[in-house]
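For this depiction, one protein chain was excluded, whereas all remaining protein chains were kept in their positions.
Moving on to chain A:
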Amino acid sequence: MYKIIKAEKLNEIVYLMVVEAPMVAKHCQPGQFIIVKEDDAGERIPLTICDYDREAGTVTIVFQPIGASTEKFAKLQAGDSFEDFVGPLGCPSEFVNEDPEELKKEKILFVAGGVGTAPVYPQVKWLHEHGIDADVIVGAKTKDLIILEKEMEAVAGNLYITTDDGSYGRSGMVTKVIDDLIAEGKTYTKCVAIGPMIMMKFCCLTTQKYNIPTIVSMNPIMVDGTGMCGACRVIVGDEVKFACVDGPEFDGHLVDWNLAMQRQQMYKTEEGRALLKLREGDTHHGGCGQCGGDK
């Protein structure tokens, strides 16, 4: 069992949990993820690592409930436990293995969208600890949905907050901020964009204009997360890659976004069904004609 040390609601839709998992905490690196399962009948859910404390043996996860299983996670409190918590999975971010002196010559821009701020944070923090200050754009729909602002401020070079509705920071999508920063005379040699697929796709289209190599972090459907099932395959530069062992980070300019988004829809109906069942309990016995609950 993996004990939840702290459970916090960051805003209306995003949750943060600190979980006791010494082996993961000891070995994880920025860019990697974990798989968590609540109980015997639960699903294996991949989540990105937001932070880790090697001394305390804890790992911080941040998630936004989007299906029946994550809805259930959201109800857990400090003192509760996950039955399974495995990782770290996937490859660390490329820069982890690069020479920090060489990295200092780079000008890196991070673009974080919504809950994607969580996996960006440990990367910016790692760079900061190695004497490299990266610029960070954090975007969300509205002010209340901006997360980890203080934490990010402490480790970023320049932090640019933007909201779609203009309720906080700059106004407009993250892609507009990229355009604006370049127009303001900033130059970047590398970009890392993490957030919803649609945001990552448009970030890549934007950075392509400026020839800025861009890394994205894919979060496709997964089952085992160790390279066994092949559910997480993505097409990168005409090659089939498994996000769990080859990724999750890839060259965003080579990712086939339309296929990736199409695949993410796969269990939409089934997930929706499970969610309905969770919300309505046993009352959902057909009638909708779609779900087979009447059979």
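Heads up, the rule we're going with is that a contact is a pair of C-beta atoms (placed from the backbone, for glycine too) under 8 Å apart; a residue touches a chain by one contact, two chains touch by 3 or more; residues count from 1.
The definition used in the following text is that contacts and distances are computed from a predicted model.
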item: Listed names "4-amino-4-deoxy-L-arabinose transferase", "NADPH-dependent glutamate synthase", "Tetratricopeptide repeat protein" or "ABC transporter permease", matching UniProt entry of the absent chain; value: "NADPH-dependent glutamate synthase"
item: Given A:80, A:164 or A:224, the one touching the chain that is not displayed; value: A:224
item: Of A:83, A:101 or A:251, the one touching the omitted chain in the full complex; value: A:83
item: Contact partner of the left-out chain, one of A:69, A:93 or A:117; value: A:69
item: Those residues of chain A which, in the complete complex, touch the missing chain; value: 23-24, 27, 37, 41-44, 68-69, 83-89, 223-224, 226-231, 233, 235, 240, 242, 245, 259, 262-263, 265-267, 270-271, 273-274
